[in-house]
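Single-structure report; data block below.
Not every chain is included here, but those present sit where they belong.
As written, the chain order gives the labels A and B, with residue 1 at the start of each chain.
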């Protein structure tokens, strides 16, 4: 059963920003040691409010899957700065200000698994699609391929990669109807739709929850079957803007 | 052989019984034909979201005759409708949904079900043209796979068997059988009888079943509404 907590469910609630308490209620189910996929590419599509609620909640020893390693002192960088992340699986741990991650990494306080970006995306997609392993030409002959099975198909060499799954996915969308059918905003789509499919429990923050039928069935990017909890954050923070304002969380 | 023609449940009654077990909010795929009837008997107050493997989630009932749009069909190529909450997606995404274990329930028909949960429903093995469709994907990956079926074939042969003699659709996949005579679970490599129609004794039912029926957990009466439209 895909249980979905629907906030809000009544028409009157539709323009209301949900309280931090509600956000906390959703996030506090995440236990220590969980594997958590966090959507976004840099700050675009990063679910800042969900990440900050995870900081408030305080779950530790997390394994986090994200394309990057945080920027400045908000969002994922803040989660790392709080010492909550034991391991990061990402493709590109660089940013305008990666100092939080760099400090933790050099102090051996965080483990790092580097995955080529396309392989990272495909492993996540495979996790959601019930494909335990697949072959890719990416990284053949490089250090990333070390220890991985190699096979030749049609005269070309490929390496075998495994799916990637998570206990929780924290994602950011634009609109969602009350069934959890979601849309995204431009390049903020990035990893969010595939992470929604690859976690046991997917928690989505969206800018607006609308009635079923308000989103054209042709325009749904993530069908509601993948969404377990929906939180409405009407004016979500944008990581890039927080960093330009030199914000620090908490 | 016991004549069950007068006492067995109708397909509508079997479908009704299967519908009672579907939880509120479940995502459900119904096989082509008989299993589709399950959609007609959803208990009031429960919302069930139906998936069809050709790329529609949360579709509505069949349109009136003459109102069909043949771009909007289900896996059985019958016309359906959209409704608030419907979404469309392509075939790879649709089966990613199936294979990834996101469907709560798949309900299919059967030629044979073995006591270990093996299902044969795509080929009688007697020649003819093979056709698997999406069944092999559904039975291997839906969280719960149930079968709706007559308890015996038209020739009186058991459909619940020790091991399937027909080509398999999936291995160890069926967990519950809604037959025309009983509700039977597959547990630990055995058929476990849960409910049976009152007109038949357990011994009679065993005689119509091709493998041992365990009754260790108690057997309830299988009661369905008489008139189902």
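Methods note: contacts are C-beta pairs under 8 Å (C-beta built on N, C-alpha and C of every residue); 3 or more make two chains touch, one makes a residue touch a chain.
Note that the structure is a prediction, hence the values are computed from the model and not measured.
For the assembly as a whole, chain copy numbers read A x2, B x2.
Definition applied: only the chains that are shown with their structure count from here on.
Chain centres here are Cα averages; for chain A and chain B they lie 36 Å apart.
Within the complex, the chain B residues that touch chain A are 23, 25-27, 49, 51, 57-58, 82-89, 95-104, 141.
If you check the complex, the residues on chain A that touch chain B are 1-4, 125, 127-131, 177-179, 181, 197-198, 211-214, 217-218, 220, 223-226.
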